[in-house]
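Not every chain is included here, but those present sit where they belong.
For clarity, chains are labelled A and B in written order, and residue numbers in each chain start from 1.
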Amino acid sequence: MSASSPTYAFLGPQGTFTEAALLQVPDAGQATRVPASNVNAALDWVRDGSVHAAMVPIENSVEGGVTATLDAIAGGGELRIIREVLVPISFVLVARPGVRLADVRRVSTHGHAWAQCRLWMDANIPSAEYVPGPSTAASALGLLEEDCHYDAAICAPLVAREQPGLSVLAEDIGDNPDAVTRFILVSRPGVLPARTGADKTTLVVPLPEDRPGALMEILDQFASRGVNLSRIESRPTGQYLGDYFFSIDADGHVGDERMADALAGLHRISPATRFLGSYPRADLQAAPVEPHTADQAFQSARAWVAGILRPAGEPAENGSSASPKA
Amino acid sequence: MSASSPTYAFLGPQGTFTEAALLQVPDAGQATRVPASNVNAALDWVRDGSVHAAMVPIENSVEGGVTATLDAIAGGGELRIIREVLVPISFVLVARPGVRLADVRRVSTHGHAWAQCRLWMDANIPSAEYVPGPSTAASALGLLEEDCHYDAAICAPLVAREQPGLSVLAEDIGDNPDAVTRFILVSRPGVLPARTGADKTTLVVPLPEDRPGALMEILDQFASRGVNLSRIESRPTGQYLGDYFFSIDADGHVGDERMADALAGLHRISPATRFLGSYPRADLQAAPVEPHTADQAFQSARAWVAGILRPAGEPAENGSSASPKA
């Protein structure tokens, strides 16, 4: 990689919603963009330095990135989320030129996209058979191959526009017109985006199995410091039934005292807790902070305890604070 | 359906792990067994009375049933889980006779099965390309078709044994030798299996969005009555980002006072809470119950409150309710 021009991976192929997300990153239009066949591959390129960062779907994706991404960043070499991007989701039905809706017998797309267009399909071509595809774009491009065994594909408007060999049979066929997918830009550790006041922190917290009530203890680490959670999802570790980790998005930045304190509490309860990054929220919404959970309250509390522990007559040192910003 | 002979649906095709699970039900060997192409279809047959019950995977499945099942029973017409079955998971690699391991270029199976055999594949045929299939059995049976565009399939031992046209290239290729999948037998409401003392209750609890701390409140309904949770999974509702429901398995039967009381508390906090059934645990493990969460403690507490509310001089009625307004 050259220092002057970044290289980005994304969950491909070209034309997916994920590439649309990547194009929202300021310098990505001019950067080298490398499609990956799956989330694991994209993240492995980040880990081994082949690319600077990778864009992958994290929530409500049509490309199957959700659980794959959650699992891929929870294990393996450490990674950091440095940005999130929201993309409105809209589907089109495409076919080779000349094919009419009445001709469609078999439709291919990614399973998640299929699930999100069920009502339209039932209403318009109820007899159509579903053919699973590895991505929406791959299904669309497959129509251009010689021996394609399906007649139409559901995909993003982007791929339809860029491929002259495809004609659009129907637009906006998604069941939920307000559907949005959230994507994350992932890099190696070493970069911690600055606090903006409207940040988000993503964590992976394995559920300790050795004592009951552990989940409540985990949630209490946030609640007792006034940290709100915007997402919590359980994922099986795959080791044995009932073994979970939780993927959590919390409002705030690790540079906020309350978040740093909550993280310390989590590490104590579940030592394998992973920090996956603090980064600006896409919606720029700052969470309200009450006085007793503000930075000042934590700093004042720490100074008070330090004063109790200091031997009599010894003055407070400058810079002796345990502040996460020290 | 005739009354004398039950009809069961299962997530097909024939030969899947799900059919193996169904065969553990006492009368299923002689019953009519109908394969369904997906979990939704199987459950819809139960809802419309086409079958008596359906067997579908619920946890750690290789057939993709997990989230599909969680979502399918969480919505639509009400259903009841009446039994759970555990099946050890073991994979084989099959091909047409004459094909050797060295010849394998493309391998088909369900995505979850593929994920569970990654280590073996990387070690033995690292260059093999993955072809997504709708189920392990369908991928295996596809090999028998004329124009099959892959060379081998990963499936359950059952389908390999029953299909003379398939030969086994390798056995026990799963990465985790202790893998187990949990299946559930689902019927319409109206049947509540009797208490055995080692029971499990399954619930769907939407997360109320209107106040913070709702998840802790939900967990507290169980914890404060001494009810242990054996599984908790979040699922997006698909309505908008951040809208979740929780799928929960709790130790005990709704006929246990502590569980009935916890359910009342859940309904109050999240009125759309769904009861999906109380049924015997497959592992027959009874959860310990402390004196202050035993039936006797709840009954005694209710009688005490009723005594306070009863007008002076009025004797206690038999079977009188603890309702303050009754």
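As a convention for this text, contacts are C-beta pairs under 8 Å (C-beta built on N, C-alpha and C of every residue); 3 or more make two chains touch, one makes a residue touch a chain.
Given the structure is predicted, the values throughout are model-derived calculations rather than measurements.
Of the identical chains in this model, 2 are shown in place, and the full complex in the file is built from 4 copies.
The working rule: only the chains that are shown with their structure count from here on.
Centres computed as Cα averages put subunit A at a distance of 27 Å from subunit B.
If you check the complex, the residues on subunit B that touch subunit A are 59-60, 67, 116, 132-134, 176, 178, 180, 182, 212-213, 215-216, 219-220, 223, 228-234, 236, 238-242, 244.
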